[in-house]
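There's a structure below that I have some questions on.
Just one protein chain is left out here, and the rest sit where they should.
Chains: A, B and C, in written order; residue numbering restarts at 1 for each.
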Amino acid sequence: MLADHCPLTAVREILESNKTHNTKLWNQLANMGLLGAAIPEKYGGTNMNMLELCVIAEELGRALAPVPFSSSIYVAAETLKATQNENAKKHWLPKLASGEAIGTFAFSEKAGAPTFANTNTAFDGHKLSGTKMPVPDGMSANFVITTAKNKKDQAVIILADANTPNVKRQNVRTIDPSRKYATITFHDAPAEILAEGDKAEEMMDRILNRSAVLFAFEQLGGADAALEMAQTYARERFAFGRPIGSFQAIKHKLANIYVKNQLARSNCYYAAMTLGSQEESADLAIAAATARISASDAFIFAAQENVQTHGGIGFTWESDCQLFYRRARTLSLVIGAQRRWKERLVRLLEMKNVA
Amino acid sequence: MLADHCPLTAVREILESNKTHNTKLWNQLANMGLLGAAIPEKYGGTNMNMLELCVIAEELGRALAPVPFSSSIYVAAETLKATQNENAKKHWLPKLASGEAIGTFAFSEKAGAPTFANTNTAFDGHKLSGTKMPVPDGMSANFVITTAKNKKDQAVIILADANTPNVKRQNVRTIDPSRKYATITFHDAPAEILAEGDKAEEMMDRILNRSAVLFAFEQLGGADAALEMAQTYARERFAFGRPIGSFQAIKHKLANIYVKNQLARSNCYYAAMTLGSQEESADLAIAAATARISASDAFIFAAQENVQTHGGIGFTWESDCQLFYRRARTLSLVIGAQRRWKERLVRLLEMKNVA
Amino acid sequence: MHLNDTPQEAAFRKKVRDFLNQNAKPKDADNLKAARAETRESEADGLARAKKWQKKKAAAGYAAITWPKDYGGMGGTAIQSVIYNQEEAKYHLPRGYFEIGLGMCIPTLIAYADKETLTRYVKPALYGEEIWCQLFSEPAAGSDVAGIRSRVKRDGDDWILNGQKVWTSGAHFSDYGIIVARSDPDQPKHRGLTFFFLDMHAPGVEVRPIKQMSGGSNFNEVFFNDVRIPDSQRLGEVGEGWKVALTTLMNERLAVGMGESADAGDLLEIARDLETENGPAVKDAHIRAKIAEWYAESQGLKYTKMRTLTALSKGETPGPESSIIKIVSARKMQDIGAFAMEMQDMAGVVSDGELSPFGAAFQQQWIWAAGFRIAGGTDEILRNIVAERVLGMPADIRVDKAKPFRDLPTGR
Partner (left out) sequence: MHLNDTPQEAAFRKKVRDFLNQNAKPKDADNLKAARAETRESEADGLARAKKWQKKKAAAGYAAITWPKDYGGMGGTAIQSVIYNQEEAKYHLPRGYFEIGLGMCIPTLIAYADKETLTRYVKPALYGEEIWCQLFSEPAAGSDVAGIRSRVKRDGDDWILNGQKVWTSGAHFSDYGIIVARSDPDQPKHRGLTFFFLDMHAPGVEVRPIKQMSGGSNFNEVFFNDVRIPDSQRLGEVGEGWKVALTTLMNERLAVGMGESADAGDLLEIARDLETENGPAVKDAHIRAKIAEWYAESQGLKYTKMRTLTALSKGETPGPESSIIKIVSARKMQDIGAFAMEMQDMAGVVSDGELSPFGAAFQQQWIWAAGFRIAGGTDEILRNIVAERVLGMPADIRVDKAKPFRDLPTGR
């Protein structure tokens, strides 16, 4: 569906320019009501349901869509839906639903696992100070959801307007310039609390669980698109007088990709069902981590072996192989590396104690 | 060379019987002077050198030789060579060299990593009490080198005569009955110290380093023999009107085995050189761990994919595939699991600080 | 994905549960231990128990849920059959004696035999009175299923069979078998085959158990020495045996069972009890990462099966994509077994159930998995199937399709 609105040439356009995202596609998504699909009507959304959002995520993944959908919707909107800060909700959710504003999240400060314990960002009750890096969609975002410590050394989740003189941002070069990142520095920037103390920890869990499912669908879409690209090439490219797809080395490589994609798809479907249920299901955290782990694995492998299937041409700048190779890796890191999700999964299994 | 003296039928004979080892081969090794190859002349050996012993180990590995060579020579003799307990040396080394006595080592007490810290075996200065399991060649050994704590809670390495009424032993069923194991219980068994305190820790390092190189050569021999078995079958077995070795699935499998075997061979050669040098080289520990890791990996993979290459016939009892499958796994665990050797290697690299 | 029953399905499930509750004992919480207790039972005892149970099950209509009522079936849906199997698996009931007969042999008969034959054979099979086996594999026809060398020659109204089959499950307790043999070696490989059913007690049939690497004997070699088969037991036309065999094989992948195997959760459990050199195994990041990876794979398999179920419930036929289940689970079984042995360190070699954690289940599954990666299609054959039939990759180059079978090169 999105392939019509967003061919891979649109992805390449962002990759090769300083543009932050494809504004035409972004406006189309807004006009189609897709940005507000999971936002309550009260806050300007269409309140379809989370399953709808999963379907959209998969399509965005297939198209490698160069838009801030994940930052703004999977993370910012889902976080705002959960806060008790009604002002923030009323102010920002309708703008997210209409596409008028872009929100993002800024958890990382430097290389290594970002945690509340090691954050150097401070919130004094009114103002925020610290530097976050790398922030996805940091250049285009209107506001930033970020982590900090308050004066009592407790965890806080903060919302800061990005367009104030006390917020400085700079583009950061990454492995996937088709999605832009920034370094954001807050110098006594005005900001408000979304959650504090234990509530902040809970909110972080919620952010991770929900966005993991949505990112997993996006990864799944990408993994399937990479497999299809490899399949097509393997059928059409000849070597030694026969299609390269008739060689077991290629055949079994594609079968291995298919296997990983199918396992990921199954885990994503289950996670979507737990995400879609009315009650915040106890299984959601486990299902989300499981889907995230297998979808990361699937997309990384599919993208990598798609290059290999293409041979030399796959390593050229003009080939679309690179778009998948870059995106797969970026998506696997965006809400924390696979190794951290594995650790999280086992911790959850231990807590459930029935693993 | 050993293939003549020890065909795989001899291995099968031990696998399928209660015999502890092939006594004929054992006597031949003794008569050829191979048991004493690295034992000083002063203690009844021929004192060739450690390289000689590496060559013998590789040949024993190729033949999957069902004899207590590794326990008696790689471990017991090498340990005795290092002790300052001259009585023990004089008493046992000549017997090991002549094959008159078999020695072994007993470090494990239960599932999990055996350490001096978690040993439940106690030595009161004269008598030893505790249970060790599983002990390779425990049924045939004349004496046992074992770990314990003394009354001051220090590490000790102990030698206990196995043929006293205070030592009870019982055969233990393992995954590889072509090499027999035992549970050994010491009830106030008479025993003597080989090393104590820091010296015991040092001696344990020495035991691990030296035996790791020798076991690595044994594994290398096994890995190459398993590869050759798979190669032969892949050339001779036809399916779909052509040799199965003409299919890339099999071809690339064998290439992958070859790659691992070659890396292991290179690491083994380097380890042999450090082992063979006059001075106890600082590099020995690192080289030994490296050789051990890659040889374990190579033999396990070669043996496992040899079964797979053979298909159904490879899973039958009559097929020799099982002999390799079992032995590869046993050898990978005999002086500690791979995961423990990996941890050891990184610790050594950290100490060297130049990794 | 099919997670919840429709009201009709729920009603059927309840009926099944009532039947099972009246006739069988539910399994303990500890499946692994229970499964092991069953494996200690002698085969004769197991068989007797199985026949008794099969009779009851057939009488209640559950032995062949999807078959038409004409043949003693229930005329039910595939999803009802799945529901029954899901529920039955929760009880201590004998399994493994009738699956091949009812899952592969009798359906082939139903597709190809005349009414008289069906009247004679279907009911006794359904009630467990007669057991059937499938005789396809040969020493030279494993992955290459059509490479069959067993010969049949016409002799009046009969055929004379000579040759050898291998990997025949249950041949030693079977009364009948279906077999495909070469009737014309001058034809190309796939065209000179003819299909029969035969009496396993006929003169000239000799069954020898195969001892496996694992020590057990679940399979047999079967030798045929001038075995006489009436032409009335032929299924399909002369020379069209491959076509008939394909009907049978369509069902094979579903029939190869997996048994219970130790999984990620079991690793987590033993990790709680084991020590590494640096402390409790359950704190070791490497062990935790592996547990997470296998857990994700296992859940992926579980929900893939549910997706198949959903397809079934919509009336779709599950295709070759189900091959992925065996590709993943066989290798996972082998790797998890090996990894648990690694965690047990030097004592990982111990296979004595009294001394080894989990009754040496990990050691056993490590041995078994080596065979499971081969049985019912090797990893390599299954990847070919997925690549060709699901992903549309071109077939391997074939050198054996056109030549007369007798001219094909053979190895050992």
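The criterion applied here is as follows: contacts are C-beta pairs under 8 Å (C-beta built on N, C-alpha and C of every residue); 3 or more make two chains touch, one makes a residue touch a chain.
What you are looking at is a predicted structure, and each value in this text was computed from that prediction instead of being measured.
By the touch rule given at the top, the unshown chain touches A, B, C in the complete complex. The chain omitted from view is touched by exactly one of A:W26, A:F69, A:F107 or A:F299, namely A:F107.
Only one of the listed residues, A:G36, A:G130 or A:G336, touches the absent chain: A:G336. Counting the whole complex, the residues of subunit C in touch with the unshown chain are 276, 278, 284-289, 397, 399. The missing chain lies against subunit B, touching residues 227, 231, 234-235, 242-243, 245-246, 248, 250-252, 254-256, 258-259, 262-267, 269-270, 273, 287, 289-290, 293-294, 297, 339, 341-343, 345-346, 349-350, 354-355. Residues of subunit A in touch with the missing chain: 107-108, 110-115, 118, 133-134, 172-176, 181, 183, 235-244, 247, 249-250, 300, 304, 307-308, 311-319, 321-322, 325, 329-330, 332-340, 343.
Operating definition for what follows: only the chains that are shown with their structure count from here on.
Between the chain pairs A-C and B-C, more C-beta pairs are in contact across B-C. Mean C-alpha position of subunit A lies 50 Å from that of subunit B.
Each of residues 247, 249 in subunit B touches at least two other chains.
Touching two or more other chains at once are residues 380, 383-384, 396 of subunit C.
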